[in-house]
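Only one protein chain is missing from this complex, and each of the others stays in its spot.
Presenting chain A:
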Amino acid sequence: MSAPTALKKSGPAAGAPKRRAGKPRRAGWWLPYALLAPAVVFELVIHVIPMVTGIWMSFLKLTKMFIANWGNAPFIGLKNYQVALDFDSAVGMGLLKSFGITVAFTILVVGLSWGLGMAAAVALQKAFKGRAIFRTLFLIPYALPMYAGVIAWKFMLQKDNGALNHFLFDNLGLPGDKPFWLIGDNAFLSVVIVAIWRLWPFAFLMLMAGLQSVPNDVYEASAVDGAKPLRQWWAITLPMLRPVNMVLVLVMFLWTFNDFNTPFVLFGGSQPPAGDLISFHIYNASFLTWNFGSGAAMSVLLLLFLLVVSGIYLLAMNRRKDNA
């Protein structure tokens, strides 16, 4: 495996004539750099500088005493990280609990969104009358502004006058008291459902697009060989969608793990412990106690975790591709 790669790399270089030192550069040599410059500037401004600033902040004692002039905040090294990772104290314990909740949340949301998206994409693969309507309907949650969608759920999940309890207890006549959905332990279930509602159309869209690229004759050939739909899905659809799935799952994982909007809009300023997702937790740690240094340290830890998981995932997926 290494030999052809090496050849490929040295190939064009060997064939090209070597440029002699001191030879005047071609006119317009700067053009590619000039064309790249805006991208580099934007990359710096949008990503690199804020990230470096964030990492720098995580080493500072950036409490409210210093935020007005945060150049003066004292450097305290790894102290913020120590506090965040000290699981015997309230702050570390809070972060750990929130991390656990977020892991469970992510697995459920990504898994179920993918499953729903796949089912819908496969169901709508064959042309039938009214397919376009279904496709449009399924995409509504994705097209809707996030705030409008989640606030509607917030209303539906109210205890006494929410649509959900009204449907369950007044229409269906379930026995017992109407439960709370937005406070207490049910809050976890609520935020999972709303997040799936928001996310699954994206999986549906991606998988539907992916299915377009699978040639129909493969299915026809397998049908001739007597393959049933389930077998076709397992042996043809899934492998053919591999590249789509690889990106899709990774993107959904990153979005869901970092999801801030859903809990923020759903629960408002005061989240129940069961719905304490990590981005929201870090936001609260930073803004409620005005401790931006500690919040930055938690963000860096989150970033490291996501980098490591994404790295392992990509490595594992690539290895499987090589083996295949």
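As a working rule, a contact is a pair of C-beta atoms (placed from the backbone, for glycine too) under 8 Å apart; a residue touches a chain by one contact, two chains touch by 3 or more; residues count from 1.
In the analysis below, contacts and distances are computed from a predicted model.
A single chain of the complex does not appear, and UniProt lists its protein name as "Multiple sugar transport system substrate-binding protein", one of "Cysteine rich repeat-containing protein", "4-hydroxybenzoyl-CoA reductase subunit alpha", "Benzoyl-CoA oxygenase" or "Multiple sugar transport system substrate-binding protein". From the options A:L36, A:M51, A:A119 or A:M146, the residue with contact to the chain not on display is A:M146. For chain A, the list of residues touching the undisplayed chain reads 46, 63-65, 67-70, 83, 89-91, 93-94, 146, 158-160, 179-180, 182-186, 202, 205-206, 209-210, 213, 243-244, 247, 251, 255, 268-270, 272-273, 287-291, 294.
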